[in-house]
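This view holds just a subset of the chains, kept in their places.
Note that the chains are named A, B and C in the order they appear, and that numbering of residues resets to 1 at the start of each chain.
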Amino acid sequence: MRKYGVADTTFSRVDMGSVAINTIKKEDPEAEIARYTVPGIKDLPVAAKRLIEEGCDGVITLGWVGKTMLDKYSYLATSIGLITVQILTSKHVIDVTVHEDESEDLEKLKEIAIDRATKHARNLVKLVRDGKNSLTPLAGKGLRQGYKDAGPID
Amino acid sequence: MRKYGVADTTFSRVDMGSVAINTIKKEDPEAEIARYTVPGIKDLPVAAKRLIEEGCDGVITLGWVGKTMLDKYSYLATSIGLITVQILTSKHVIDVTVHEDESEDLEKLKEIAIDRATKHARNLVKLVRDGKNSLTPLAGKGLRQGYKDAGPID
Amino acid sequence: MRKYGVADTTFSRVDMGSVAINTIKKEDPEAEIARYTVPGIKDLPVAAKRLIEEGCDGVITLGWVGKTMLDKYSYLATSIGLITVQILTSKHVIDVTVHEDESEDLEKLKEIAIDRATKHARNLVKLVRDGKNSLTPLAGKGLRQGYKDAGPID
């Protein structure tokens, strides 16, 4: 049976972990789900690694990033780490990140977070359950998570 | 028989995956081609790794990058990841990236994407099929993908 | 029995190592604690690696970063290194960093350092002793270390 990992943080101002779990349950009701909560984004790579080690076929991480240049450097280091985990395990770790400077409006920020977590949870299920061509009909379609789709050119 | 991998994204606004596949088919008609579609550029390194693990001799990745500094950090993390995949597998992963800020004109952007994907698909076939000296006659010639060649100095 | 590692620096202007040790002792009185002091932040990843190799179940690192762009690049390299240690060992290395430009007021800077070291030492104990769901009740709650909590949106 498939098993999904959900890694989230206490730093985040929106409970994206629950959003992801609910979406996965709806999309793949028979699957098992494991959750791992860490303080901040730099702790997500090891959480993803450990979730994979306990049998997850794929992981979604839910990060929240502050506004300063240092937050952005932490984002960069985390991104490199999450990619490294994927390379070493050959499993997908889909990275949902919300940046506090994406909107001044907190309600809008929450909407972005929920939309992004929902859509990427669906992406994870598709990739894990249906494989490498499950998203191919949408290739080049300009899809966006957190915002409305840009669409294909022409 | 040779096998090529093509990894593309749903974020892209141009279907560069199909462009690459058609080019590879024309250049090396007997080869097998596997496609892997992921949400965005940060998912490309693991897609390339998995394509290599299922037997691809080389991979072309087709990424589309937004305009913000964060998009550029994602580009940097992805580039490091794609290079790491190549180092660990000793296979070529040729990285086609189109940046949304390369042109304000969407038609121009599409032309850049198609030209770059086509030329780099040819490069991949040459390297995989004909080996390390296949491009040597063109060394130092100032070739460009997506733009017209700069040419050699003098 | 659990064993925690504490890695700190002579560069730091606050003895955060002692703060972390005292917090761990209070939170998990029976645990063993090993300390490793290095010159600066770029020496922390190997200290964390060695602490894990001598049996620590998790490590807290306590770094202090100067104000220049070069200090920030060192911070970035260190962050990547600390994440790599975690990925390779599958152990948590919780990274406490204080940046000299977080406050012009030295007393305030010291308060930030003590608060951050204390709260993250508690996080480490929770993760090491109580596992991946120990922080889940606080997921998405907008917790902060060094500052007051931002809180959840809504």
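The rule we apply is simple: a residue touches a chain if its C-beta (ideal position, glycine included) is under 8 Å from a C-beta of that chain, and two chains touch if they have at least 3 such contacts.
This is a predicted model, so every value here is computed, not measured.
Undergrad: So 3 chains are in place, but how many copies does the full assembly in this file really have?
TA: 5
Just so we're on the same page, only the chains that are shown with their structure count from here on.
Undergrad: Given a C-alpha superposition of subunit A onto subunit C, how large is the rotation in degrees, taken in steps of 5?
TA: Between subunit A and subunit C the superposing rotation measures out at 70 degrees.
Undergrad: Of the chains present, which has its C-alpha mean closest to the combined C-alpha mean?
TA: So the chain sitting closest to the middle is A.
Undergrad: Distance from the CA centroid of subunit A to that of subunit C, rounded to the nearest Å?
TA: One centre to the other, that is 25 Å.
Undergrad: For subunit B versus subunit C, what separation do you get between their C-alpha means, in angstrom?
TA: So the centre of subunit B lies 40 Å away from the centre of subunit C.
Undergrad: Please list all residues of subunit A that touch 2 or more other chains.
TA: 76, 80, 84
Undergrad: In their complex, what parts of subunit B are in touch with subunit A?
TA: Against subunit A, subunit B makes touches at 8-18, 34-39, 42-43, 45-47, 49-51, 53, 69-70, 73-74, 76-78, 80-81, 84-85, 88, 106-107, 109-110.
Undergrad: For subunit A, which residues count as touching subunit B in their complex?
TA: Against subunit B, the touching part of subunit A is residues 72, 75-76, 79-80, 82-84, 86-87, 90-95, 99, 120, 123, 127, 132-136, 138-145, 150-154.
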